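Note sheet for the following structure.
Here the complex is missing one protein chain, while the rest keep their positions.
Entry: subunit A
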Amino acid sequence: MRANFIFSEVWIGLRRNLTMTIAVVVTVAVGMGLLGIGLMINSQVSSLTNYWMDRVELSVFLCGKNDAFPACKNKGAITQDQKTNLKKAIEGLPDVQKVDYEDQNQAYQNFKENGGNNILLSVIKPEDLPESFRVKLKDPDKASAVEESLKGQVGVSNIVNQRQILDSVFGFMGKLRNMALAIAILMVLAATLLIGNTVRLSAYNRRRETGIMRLVGASNVYIQLPFVMEGVIAGLIGGVLAAVLLIVTKILIFDQIQMYMTAPLSWNTLAGVITLTMVVGVVICLLASFVTLRRYLKV
């Protein structure tokens, strides 16, 4: 096998179809880039999901002195008896694992730690914050059911179901991911067709050469390799562009929202994503050129 012969043929082929080559490179780059972004979102969502699902709580807020919640209107603060009964009632539910009581001082501490903003901090005093029961569940999926059964209990002002909040956040991220993947699939389809077309053009342009190659007994590999390589090299260039796109996306987007994430997107994950998209890109180019060749290059 004469490598430089193959490469000079490939180079000539790529240049002769420059516009098609550019089209292939761009579609592959965009397709693989979106695929990569989808994968990156996915890895963030699953690390977030794992982290949060273990911590999902129901916050059962209790009525304070002059609480504005309709459930507490004109009833005054919850009494110690009511508190004990409520705790027992909650603990009695089959899906509940653990109930923690959070008093006003603790609530104030948590509020401070969770980055409540400075202006609010300066006006809010511990007495302004409600007491609550933090209810940990055996199965996070049961959160809504438990919430339903606690609603309307005496002394309960309001229930915050973290699961609902998480679901809407994850739902949004999942939608983003699905969109990226859907467009990626379309792009991959377009890239396949474009590569097929490029290879077909190339086979037509080089029909003299391939005709002579067949006659003098060049092996199929030797005849087909330059075409397949054209597709693969265009795919590789597209893959490199996609990699650049992914690195830029990590720095400009994922690293900026890092503080909201439990595990920031690591360079390792990115390297994995890039490798995967490259492999997918090259394999697609390889298959597309190969299938086209079978049709247009008789042996």
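Worth pointing out:
One rule holds for everything that comes next: a residue touches a chain if its C-beta (ideal position, glycine included) is under 8 Å from a C-beta of that chain, and two chains touch if they have at least 3 such contacts; residues count from 1.
Everything below uses one rule, namely that contacts and distances are computed from a predicted model.
You can't see one chain of this complex, but its UniProt record names it "Cell division ATP-binding protein FtsE", from the set "ABC-2 type transporter transmembrane domain-containing protein", "Phenylacetic acid degradation protein", "SufD family Fe-S cluster assembly protein" or "Cell division ATP-binding protein FtsE". Summary of contacts with the chain left out: across A:M213, A:I237 or A:I274, the touching residue is A:M213.
Those residues of subunit A that touch the chain absent from the view are 1-2, 5, 208-209, 211-220, 222-223, 299.
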